[in-house]
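Only one protein chain is missing from this complex, and each of the others stays in its spot.
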Amino acid sequence: MSAADRARAVLTRLVEASAIERILISTAALVLSILIGTAIVLVAGRMTTCAATDAVYYLGTGFCYDPVVVFDRLFLGALGEPFSGNWSPDGQFAVTLRETTLLVFTGLSVAVAFRAGIFNIGTQGQMVVGAMATAVAVLWASSFVSGALGTVLLIPFGVLVGAVFGGLYGTLPGLLKAYADANEVITTIMLNFIATGVTLYLVSGPFKDPGSAANQTVPLPEFARFPSLLFGSRQDFSLVAFAIGILAIGGLYYVIEHTAFGYDVRTSGIQPEAAEYGGVDAAKTVVASLTLSGALGGVAGAMYVMMILGTFQTGLPSYGFDGITVSILAGNNPLGVGVAALLFGILKSGTTVVQFATDVPPQLVGVLRGLIILFVAMPEFFRLLGRRLSPSGPERNPVATDGGRREGETDE
Amino acid sequence: MAAAGRERQMSEAGADAPVGSRLTDTVAAYSTRALAGGTTIAALFVLLVAGAIFPDSIAGTLADVLTSRNTLASALRLSVPIAFAALGGIFAEKSGVINIGLEGLLIISAFTAIYVTDLTGGIWIGFVGGVLASTLLAGLFAIVTIEFRADQIIAGLAVWLIALGLAPFASQVIYNGPNTPTVPTPDAISVPVLAELPFFGALFSASPSVYLLFLSVALSWYVFERTAFGRWIRASGENPKALDTAGVSVRGVRYAAVLLSGVLAGMGGSAFSLDLGQFTGNGPTMVNGKGFIAIVAYLFGNYNPVGAFLSTLLFAGLDAIQTVLQLRGIGIPRQLIRITPFVVVIVVLALVGRTQTPEAAGDHYESGEE
Partner (left out) sequence: MATAVHLEEITKRFPGVVANDDVDLEVERGTVHALLGENGAGKTTLMNVLYGLYEPTSGRVRLDDEVKSFDSPRDAIDAGVGMIHQHFMLVDPMTVTENITLGNEPRKWGGLAVDREAAREAVVELSARYGFDVDPDAPVEDVSVGEQQRVEILKALYRGADVLILDEPTAVLTPQEVEELFGVIEELTAQGKTIIFITHKLGEAMRAADEITVLRDGRNVGTVAADATTREELAELMVGREVLLDVDREPAQAGEVVASAADIVVEDERGVRAVDDVSFEVRAGEILGIAGVDGNGQAPLVEALTGIETPDAGEIRFLDEDVTSASRRERIASGMAYIPEDRQERGLVMDFGLIENALLGSQHSQEFGPGGRIDWPATREHAEAIIDEYDVRPPDPEAGAESLSGGNQQKFIVGREFERDPKLVVASHPTRGVDVGSIEFIHERLLELRRQGVAVLLVSSKLEEVQGLSDRLAVMYEGEFSGVVDPADTTEEELGLLMAGEQPDSVDERIDSGTEQTAAADSTGGEGA
């Protein structure tokens, strides 16, 4: 049976290769983006002016910005200085986890739709709707309860309200796609604008906090917000919300991998004809997965209101769009979303550290985000690179960074 | 094998598209558009008549606003970035490459135009600089999608996000803030006599960018309707294989079309910021979704340059009116007026179902594949 065993080993390797390939491509995209980011920092450092003593020198040339410092601050700063000896949970690390928590939900939201073969760009809108609904509903409910009991009751209530309203807002493009054949990319972008417009109207009119100049709802009482266990209250981070995020990752993983619904979703996402053959109702699957996607987006909104802001205000940060990045980088795998969300949590949180510690503009992170998406979107590029590099054999070391520089040269 | 399967699916889908149902789709699309257009005109007419009879009512104020030359002037001004981007979007998508990154092209050109103007002191040099920046970014998008088979939607999103980060980043580096300083704006060009006309005078006393827009709309129309290149673009988006077997390079046509979309969107972005004399880069930047509205405008205009321009004018007109109304203190919530175009798009999509997108839009095409 040695021949069969050999064949079997080859097959196993093939199966593993696709998963490994995905991880490799994501890593290569990340490394490549950081390299290009480095180039951008250096170029920008030549375009601005600074005192000669502030400049750093590479290869005899002076640069106002030091990419090494930038990326050091970006990553180590976001982790709360793990090597400095006075790491504290109340520092920047809490901000990182806070951002990660929200990105987990928006990332999962995009991922579940992607798995069903649907591109949900509307997570942002679903989050806005969920946030608004939560802010209003919890404020209303907080007049009936108070204290610790209030917290225990209001938090699940608020999350549920966010999920329901976000979910309903996701059902809409689902129905439009399933029964009217309307392209979900366009409808969800439109629904994002509509969500922003309508909530802006509501929050500047009917639900406006009369005591504030800003367009916001009346702030929630302290007991109606996520409690800050262990981490202190300074950074608006709650371990409870984070734990719910971890549960959501596990839950969605379970749903996708271990339930009949998840099987239907995956099958219709990759091979609709086979799904039809296997008795999957395409229309129902589309509606259900977009509803679930919207519900996850809505929970992100609820978290934002009950953990971070304590009220609904217009102009929510773009967690929904970041969710697309997170999901794409994670290969739409729920477990991968956890890792990718942490990475982007670091990037988002590190941005403020970079801003504080250097003169490098924080928008750099936005550029990195775009570059990462761009590279992950073109696996063909890396495969080509891999093919070109591997036959040339031992004298060349086929690592991604090797080709990265070449790419950087041609692109910039 | 997967690629071959997709190709097969594609060709089947293309061939199976029932002639009859496509026809009814088209008819439905036209009738829905006609309905929307007709309703708008009828509503306008009623409003104007009512306004003339009761000058002090809300209708009177509205009618006054609608017939004001200022409204037309600001509608035209607001149209410039959207309509240019829409023209660019038409070129790309008609050739089979969905360019959802128009927003990014507007942002990058809006910033670069101001920067180059500030650097050189020449408005027109700045304009060219902005167009160049947008074209380069579009070129990157073209390479990524045509050469490396990247998903067009995801790559388009990436283009948007890169520009959204890069422009304020550069502004911060150069000017120490997300907003640039102001530069001189171009003078309006007035046609003698005609500029004095009531209402329509606005058409003859406007920024050069408005005239440039008129010219571009006409030229784009000409390219599609009268030149061989225009036909190749259409064929490349509808049935690339037909074009390929006719001996024209689909790749070449698509590259040209995507680069053209960069040029056009770049003209829109540059003109937009130069007319205001400043780039503001806070939050979603000054472009603030205009690239996405452009997509809707050309869908609504059925991929026709003139149609896209007219639907842009409709959206921009709504925006102009609501600004004026706001100033006059009429209580229709601005936020709700602003979302009407988006609601209209969804309603139209729901009624028409599949938009009349080019048959092969979004699909990668590899010559010689069966």
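Letters are used for the chains, namely A and B, taken in the order the chains are written, and counting of residues starts over at 1 for each.
What we mean here is this: a contact is a pair of C-beta atoms (placed from the backbone, for glycine too) under 8 Å apart; a residue touches a chain by one contact, two chains touch by 3 or more.
Here the structure is a predicted model, which means the values were calculated and not measured.
Engineer: Could you tell me which of the visible chains the hidden chain touches?
Structural biologist: Its contacts among the visible chains are A, B.
Engineer: I'm checking contacts with the chain that's been left out. Which of B:Tyr115, B:Phe141, B:Trp232 or B:Tyr255 qualifies?
Structural biologist: Residue touching the absent chain, from the options given: B:Trp232.
Engineer: Given the contact definition stated above, which residue among B:Leu72, B:Val210, B:Val248 or B:Ile295 touches the chain not shown here?
Structural biologist: B:Val248
Engineer: By the contact definition given up top, give the residues of subunit B that touch the hidden chain.
Structural biologist: Here the touching residues of subunit B are 1-2, 5, 11-12, 14-23, 226-228, 231-232, 234-235, 238-239, 241-248, 359, 367-368, 370.
Engineer: Please give every residue of subunit A in contact with the chain that is not shown.
Structural biologist: Subunit A touches the missing chain through residues 4, 7-8, 11-12, 14-15, 258-264, 267, 270-271, 273-274, 276-281.
The rule we apply is simple: only the chains that are shown with their structure count from here on.
Engineer: Just how far, in Å, is the C-alpha centre of subunit B from the one of subunit A?
Structural biologist: Using C-alpha averages as centres, the distance is 29 Å.
Engineer: Any idea which subunit B residues touch subunit A in the complex?
Structural biologist: Within the complex, subunit B contacts subunit A at residues 100, 140, 144, 148-151, 153-155, 157-166, 168-170, 172-174, 178, 281, 283, 289, 292, 295-296, 299, 333, 335-336, 338-339, 342-343, 345-346, 349-351, 353-355, 357.
Engineer: Could you please specify the touching residues of subunit A with respect to subunit B in the complex?
Structural biologist: Residues in contact with subunit B: 40, 44, 47-48, 119, 121, 176, 180-183, 185-187, 189-191, 193-194, 197-198, 200-201, 204-205, 315, 321, 324-325, 328, 361, 363-371, 373-374, 376-378, 380-381, 384, 411.
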